[in-house]
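The complex is shown incomplete by one protein chain, all other protein chains being positioned as in the whole.
What follows is chain A.
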Amino acid sequence: MTLSVEMTPPPFDPELGAALPAIAAMIPAALTADLIPALRAGGPLGSPTDDELRRDGRFTIEERAVPGLDGDPDISLLILRPTAATGTLGCVYFTHGGGMILGDNRTGVLEALDWAEEFGLVVVSVEYRLAPETPHPGPVDDCYAGLVWTADHAGELGFEPGRMIVAGGSAGGGLAAALALRARDEGGPALAGQMLIYPMLDDRNDTYSCRQMAGRGIWDTTANDTGWTALLGAARGGPDVSPYAAPARATDLSNLPPAFIDVGSAETFRDEDVAYANRIWQAGGHAELHVWPGAFHGFDATVPQAGISQEARAARVRWLHRLLDV
């Protein structure tokens, strides 16, 4: 992609901009495929320990192997159940982030545990196979198989099927959006909501924000190309990409569960995420969109202390209140 004119990016939020050099030292904006092994080994995504997941005994941990889709290998679900919850439990089915190429079912799950404590939720996080070793549709098939199994076992897991949502950030946000589409199309589990945190939705990687943020912030257009090419190979950006791989490709966004979408104004995904919310509204659906000014990709996870990060996380909790306090 050639830039014919110099594009002016939105300024970073002051606190996020001050923290960015420390983050960029761990993960370059322009992530290329040759860096995947080092990033997987170095673990910049971090992984919570059993103790962090148990939260002083307030949750039990179970790793459950369940069948994959149509003869695929078994997949592992991390099931975190509140021990002292009273009343009717719900469930958050969590798809982790990592650009389709990194992470595991513990990545980013601590925020879902926060919600679980506040709202009485069982957390189920799926260990889907990663690209490039497993290209599409392997990853999303794993996620969908886990979702169907979880809904089918609501009684055993102890939650009310009508209080189940899907949630995820980045690639996990894209997967959560894909699950909502697929559940609608295949008559799968009825979902109460979809929490799409700066979701990775569009394999075409050619929006204005993709070009504007090239080389800047976190997960720029080069990194995005790395992730999508790992998942789709030569099909990336072509005419035949499934909406279950790239939900921005869906032509029909009607009859979806209520969506929460947030994104930073200073990141690659800004335009595709704003467009997705807009298309849900145009289709007569329910969506709540937050664009956090000057925020780069993953800001609330990498700089949780920043004022804008606290606001972004609080906005998710407020949406859950509107969704679940019934």
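By our rule, a residue touches a chain if its C-beta (ideal position, glycine included) is under 8 Å from a C-beta of that chain, and two chains touch if they have at least 3 such contacts; residues count from 1.
In this section, contacts and distances are computed from a predicted model.
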| item | value |
| --- | --- |
| Listed names "PucR C-terminal helix-turn-helix domain-containing protein", "Aldehyde dehydrogenase (Acceptor)", "Potassium-transporting ATPase potassium-binding subunit" or "Simple sugar transport system permease protein", with the criterion being the UniProt name of the chain not displayed | "PucR C-terminal helix-turn-helix domain-containing protein" |
| Touch with the omitted chain, as defined above, among A:Gly169, A:Gly193 or A:Pro243 | A:Gly169 |
| Touch residues of chain A, complete complex, unshown partner | 11-12, 14-15, 17-19, 21-23, 26-27, 43-46, 96-99, 102-103, 107-108, 169-170, 172, 197, 218-219, 223, 297-298, 301-307, 309-310 |
